[in-house]
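Let's look at chain A:
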Amino acid sequence: MTETTLPRTETATSPVLQTIGVVKTFGGVHALRGVDFALAGGEIHALVGENGAGKSTLIKVLTGVYRPDDGQVQFRGEQVTFGHPSMAQQAGISTIYQEVNLVPLLSVARNIFLGREPRTRLGLIDTRAMDRDAAKLIGQLGIHLDVRAELGRLGLGAQQMVALARAMSVDSRVVIMDEPTSSLEAPEVATLFEVARNLRDQGVGLIFVSHRLDELWQLCDRVTILRDGQHVHTGEMADVSRAELVSHMLGRDLAQVERGGATDFGESHLRDREPVLTVRGVDARNTLHGVGLDVRPGEVVGLGGLLGSGRSETVKAVYGALPTTGGEVRVGGKDVRRNSVPDALRSGIALLSEDRKAEGIIPALSVRDNIALAVLPRMSRFGIVSEARIDALVQTFMERLHIKASSPRQPVGELSGGNQQKVLIARWLCTEPTVFLLDEPTRGIDVGAKAEVQSLIDELAEQGLAVVLISSEMDELVEGADRVVVLRDGAVSGELDGAHLSSSDLLAALAGDIAEADAEAQQTDSPEQTADQTRLGGQA
Partner candidate 1 sequence: MTGTLTTDAPTDRVDSAGGGRRSTGATVARVLQRQGALLILAAVCVVAGIAFDNFATFGNFSAVAVQASFLAVVALGMTFVIMTAGIDLSVGSVFALGGVLAAWGSQHGALIGLLLPLAVCGLIGLVQGLIVARGGLPPFIVTLAGLLFARGLLLALSDEGATTYKVPEGSWFRQLAQGEFLGLGLTVWIVIILFLIGGVVLHRTTFGSTILAIGGQEDAADLMGLPVARTKVVAYLMCAMLAGLGGTMMASYTSSGVTVLGVGMELEVIAAVVLGGTLLTGGAGTVLGSLVGVLLLTVIKNVINMVGTLNSNWQAVVSGVILLVVVVAQRWLAKIERR
Partner candidate 2 sequence: GCTNTGEEEEPTTDSAAEGDAGSEESADAGAGSNDGAAQTVREGEGAAGDGCTIDQYGVEPLELEGAKVGFSQSEPDTAAFRAAETESIKSAAEEVGVGEIIVTNANNELPKQISDIQDMLNQGVEFLIVAPVNSDGLDPALDAAKEAGVPVLTIDRKVTNEPCTDYIAFLGSDFYDQGERAADAMNEATGGEGKVAILLGASGNNVTDNRNAGFKDKVEADYPGLEIVAEQTGNFARDEGQTVTEQLLQSNPDITAIYAHNDEMGLGAVTAVKAAGLQPGEDIKIVSIDGTKNAVQGIVDGEINAVIESNPRFGPLAFQTAQKFYDGEAIPEDVIIQDNEYNADNAEENLANAF
C-alpha cells in the first residue's frame, strides 16, 4: 500500500490554495521566477526540488512571511495578501516551517498552545487543562515526554514532533510541512504519515516537502517540482518514476540519473586495523550511561536508535561538547581531555552537529568566513590572517562540494538549508580530521547533494578517515555503515554488522525498543501497530 492515489473527483476539485506567476528576489538572488502552483483540498501535494530551488520561499510567500514581488496568491478562489503569518493562520493555513520555530525556554505545552491557550471562566489561562490537552496530543503522536518540561531540553527530533502537535491542534483547511521528517525516526515518520492521511481524508489540503524521495511515494498524491525558482512539472505522484523525478529536479537527462541503490554508498571498506577512536564507559547526567565505541581508520560506524536514544548526546560527549561525568575517549591511543572541544579538535575529532541553526552556522558571517572559522590559526601568521590562503581554501571547497551561493561573501543565513549544510561540512573538512562524527549529515539536503555527501563519506573513509554516522534514514545507515551500534536510553543495546546488517535487522532491533517503550508508557496504539507503521516507514 505504498501509493494511495485518490479518486479523480477529489483532485478535480477547485484549488484551495494557489499561486499564479509568483516572483520573489532577494537582492540579486532570484528565489522564485513566476511560479504557478495549485493545491487541491483533500490531497497531499509533494513539493520537491534541489536545495535552493525555492520551496521554502514559496511556502513563505503562501503564508505571508514574504510578500511576492509579483504574481498573486489565491486562497479558496479569491485573491489574498497575507501581511503577516498570523493572517494566514487565521484564514486556516497552519504551517511547520523548515527549521524548528518554537520557543526553547517555554514548556512543551505552552509552545503547542501559544496564542490560543484554553481559558478558565475568569478568562485566565487554564494551565491544568492546557497541560492535559498537550499531553493528549503528544500521546497521540506516540512519543512520551513531560509536556511541562522546557522545549529546549528536547532533542531536535522531539521538537519537530511538538511542532507537528501545534499544527494539529488547530483545525485548518491547509497544512504545510517544510521538511518535517528531516530529523525524525522511522516510528515518528510513520506517525506523521498517519496524521497527514487522516487530515487528507477530512478534506484538508497538505503540502509536503522532503528530500527523502521514498517518502513522497508513500504519502503523496500529486507532486510539483521546482528548479531554480521555476515550476518544471506537476502531476500524479504515481505517474513519475524516481529517475524521472530526479532528472526533473536536477535538470539532467534520465540516462545520467539512472543508477542502482537508494543511496550512493560504495562497497564496504572495513579494514582490520587498530581502532583510532576508542570510547569507554562514557556517562553524562541522565542522558548517557556507560556508552562504549570503537572505530577503526577507514571504517564507517553507524549509530542507530530511536528518537531520544541519545545518539546526538554520544557524539557530543565524544567531542567534549556535552559535560560528561565519567568514561574516557582516546584518539590514536592518546587520551582526549574531557569536556574540552579545543582538545578534541586538536586530537583530530570533528563534529557535524545535527542542529544547523543553533549549533552550526553563524548567519551574519559570509560563506567564506564560516568555512574558514575553525582553521583561522592555520590560515595566519603572527595572528594576522592571510586572505589569500583563505580564498584559496574556500575556493577549493566551494567547488568540491558544489556550494550554491551568489558569492563567497554572501551571508550564510541567506543560503538554502542544503547549502548551509554543505558549508558546515566544508568547515570541518578544512580541519583535516582523523575522526569525523556526522550527526544527520544529509539532513535536509537534496538528492544531488545527498549523493555527493554520501560518496564524499565513502571517499573520506577510503582515505582512512574514521567516520561515525548518525542518520534517521534507514537506508543511509544500512548501506553507508560497515557496522551499526544500536543505542537505547543512552546505552548501547546491540550491534549489527556483516551479514546481520540489513534494514530488517535494524528495524527488528528498533522495533524491540519501541515495543518496550510502549510497554512502559501504556498507550492507545499497540506495539504491533507501531512496529507495523515502522515497517511502512522503512521499506521501499
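Per the selection procedure, all candidates are chains of the complex that A comes from, given by their letters.
Everything below uses one rule, namely that contacts are C-beta pairs under 8 Å (C-beta built on N, C-alpha and C of every residue); 3 or more make two chains touch, one makes a residue touch a chain; residues count from 1.
Note that this is a predicted model, so its numbers are computed, not measured.
Peer 1: Counting any copy, say which of 1 or 2 touches chain A in this complex.
Peer 2: Looking at which candidate touches chain A, I get 1.
Peer 1: Can you list the chain A residues touching candidate 1 in their complex?
Peer 2: My answer: residues 65, 84-90, 95, 97, 101-107, 110, 114-117, 123-125, 127, 131, 146, 148-150, 152-153, 166, 285, 323, 339, 358.
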